[in-house]
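A single protein chain has been omitted from the complex, and every remaining protein chain is retained in its original position.
Note that the chains take the letters A and B in the order they are written out, and that residue 1 is the start of every chain.
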Amino acid sequence: MTRQDLRDSWARRQESLRKGFYRFSRNPVSVVGLVVVALVALVAVFGPSIAPYPQHARAYVNFGDAKQPPNRKYLFGTDIIGRDILSRLLFAVRPAVLTGVLVQATVVPIGTVLGMIGGYFPGTWISTLIMRAADVFVSVPALILALAVCAVLQPTFTNSMIAVSIASWPWYGRLVYGMTSSLRNEYFVKAAELAGASKARILFREILPNVVSPLLTKVTLDIPYVIMLSASLSYVGLGEQPPIPSLGNMVSDGVKYIPDQWWIVVAPALAIVVIVLGFNLLGDGLRDMLAMEDS
Amino acid sequence: MPASFMEVATTDREILRVENLKKHFPISKDKAVEAVDGVSFAMPEGEVFGLVGESGSGKSTVAYTVIGMYKATSGRIIYRSQDITKTYNRRSLALKKEVQIVFQDPGSSLNPRQTIGQILDMPLSVHRLCTGQDRVRRIQELLEMVELPPDFMFKYPRNIGGGEKQMVSIARALATNPSFVILDEPTSALDVSVQAKVINLLIRLQKQFGLSYLFITHDLGLMRNLAHRVAIMYLGKVCEVATAQEFFTNPLHPYTRMLLSSIPVLTEAEEDLKPKRFTSRGEIPSPVNVPPGCSFHLRCPEASGQCSITDPSWAEASSGHEVRCHLYTSASCIQAGAGARGAEW
Partner (left out) sequence: MGDAIARGRTRYLLDVQDVSVRFRVYEGYLKVLDGVNFNVRPGERVGLVGETGCGKTTLMKTIMRILAPNAAKPEGKVFFEGSELLGTGRGGPRVPRKRAMAMVFQDPTAALNPVFTVGSQMADAIRAAIGTGADRGEVRKIAVDTLKGVSLADPERILNSYPFQLSGGMRQRVCIAMAIAVPGGLLIADEPGTSLDVTIQDQILRLLQDIVQRKGTSVILITHSLGVVREMSDRAYVMYAGSMVENAPSRELVRDPLHPYTRGLVVSVPRLTGGGIAVGISGRIPNYLNPPTGCRFHPRCPHFLPVCSQQRPSFYEVRDGHHVACFLYGGGHDG
């Protein structure tokens, strides 16, 4: 590859990114989603650093400032033991987003590989095993499954992520299974098979690239689902243990005090809504953009 | 200068022989779709052998069984004296290098998520032919061979036209220097001017590399100008085999005549060549319910009592021209009768 070739391929990549963004921005709502997600990501990374009262996220008690509605000193108010809601929120976003990303990072590769194997080798024992296992996990409601797993293991943050992963992989497995089953019969796959390509090559070079687009959309749309699931777990006390704040346990603390100290529950609940909505809008935008590309 | 194609293949080495090939697709315990039901033919090296038929005739199934996509129900496929009647899974890599296929649908023949360069790289990589910079050169060579510009390497299939996609499929098939290429209606989905380009390319490559083609199409005009010999199929069986010249100037089987009479043509000369028109009758029966006796008898204007009872056997009308029809199986009908009867219609 000459230097000119590299310049050309970089130019081509840039052009296709620009085109991609153009398609994406056709729908202004998707751009809103992108902006929100970008903000959420920034908060996840920098939140703890910019929190006005970082010590409130650890063991801290100040009954003097307790139960204060949103004011100049505490922008979102304080909770019943005097901790600043805003600071705690900024700390809580990180584990939420982290759960979303880490769970997807584990579940997607595993689910994809298992789904591809299941779809490309139908009728074999391994395919049957994988797909029936997926059926079992799918038929149990995700929250119940996650609760069961957490009940068995210690209720820690890591274990709640493991629980959510176990509940989520079958959805990817089945999606990829379906796509692989139909792709298997496409002429370009046949051409590769007849030319003598190995099974691994066919799975990873011919089938996988065609699976990525719908997968990408699903991944983006699932991140809020995962966040919700993990918030639900920490709402019932499995996940981050107090005093460490998480969106779920902040909501569960605050529920007891509505409607008088409404701000204690509204702040984390609103945060959940914003994060979920942002990812959903982004995911919808991605799906529309990829659909336009195919037409 | 239009490419002419009248020289009959000269070498005697047989490249493919198909013996009584059958492919049945079972749909229940006692019923099956008899897609291919006893097909036999042989091809010398360097020949373009055309297989013609309508839908349900089984011509594509023959192709897919020969290439190993389907498992033959019975019969033999012999490539250069070697029995290869097995699915592609069990075939050697060396055989896959030798025998290639080009499919009909340009849209799904190329992986939409790969660039043309990656698509052409696949056979080279699978058979470990050349490496590194040589491979890039080879890909450019392949593009040049099919008259496509080198910058096509970076394009995606969705950005190129149907004809160009088929050229890429052809380049991919030829990347491994095969000896035998099966072409399943490669130009049916293309416009006529693009088809002309692709066919000319195929002819040029055939002559340049001494390739043998098993060419499948429903386009009789194309067959006339491309194939050395033609076989016509109906509901899983071959009805007539002849050289292209014979096939079109002296068609014997009623089905051949019916097909020829229904094609729209452009010139008076072609109109004169066509058997006199009789409106084609009826629908094509499904390969699940093959009529007894001769499978064509329900639509045949020449059917007699015998036709609904026994399947006709082969008769040789003249050298290289064989037909399977009760009209010709009694000795008196052959030679003298066949030509005259042809003019009656």
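The definition used in the following text is that contacts are C-beta pairs under 8 Å (C-beta built on N, C-alpha and C of every residue); 3 or more make two chains touch, one makes a residue touch a chain.
Just so it is clear, the structure is predicted and the values come from calculations on it, not from any experiment.
> In the whole complex, not just what's shown, which of B:Ser28, B:Gln208 or B:Thr267 touches the removed chain?
Result: among the candidates, B:Thr267 touches the missing chain.
> Which candidate, B:Ser193, B:Gln208 or B:Ser313, sits in contact with the chain we can't see?
Spelled out, the listed residue whose C-beta touches the missing chain is B:Ser193.
> Taking the full complex into account, find the residue in B:Lys23, B:Arg113 or B:Arg224 that is in contact with the omitted chain.
Here the residue in touch with the unshown chain is B:Arg224.
> Quickly run down the residues of chain B that touch the omitted chain.
These residues of chain B touch the chain that is not shown: 1-6, 54-55, 161-162, 191-197, 199-200, 203, 218-222, 224-226, 244-245, 248, 258-260, 262-267, 269-270, 273-274, 279-280, 283-284.
> Quickly run down the residues of chain A that touch the omitted chain.
Answer for chain A: residues 19, 22-23 touch the chain left out.
We adopt the following convention: only the chains that are shown with their structure count from here on.
> Under the stated contact criterion, what part of chain B meets chain A in this complex?
Going by the criterion above, the answer is residues 67-69, 88, 93, 96-97, 100-101, 103, 105, 108-114, 119, 122-123, 126-127, 154, 169, 172, 176.
> In the complex of these two chains, what residues of chain A are touching chain B?
8-9, 12, 186-198, 201, 205-206, 209-210, 212, 294
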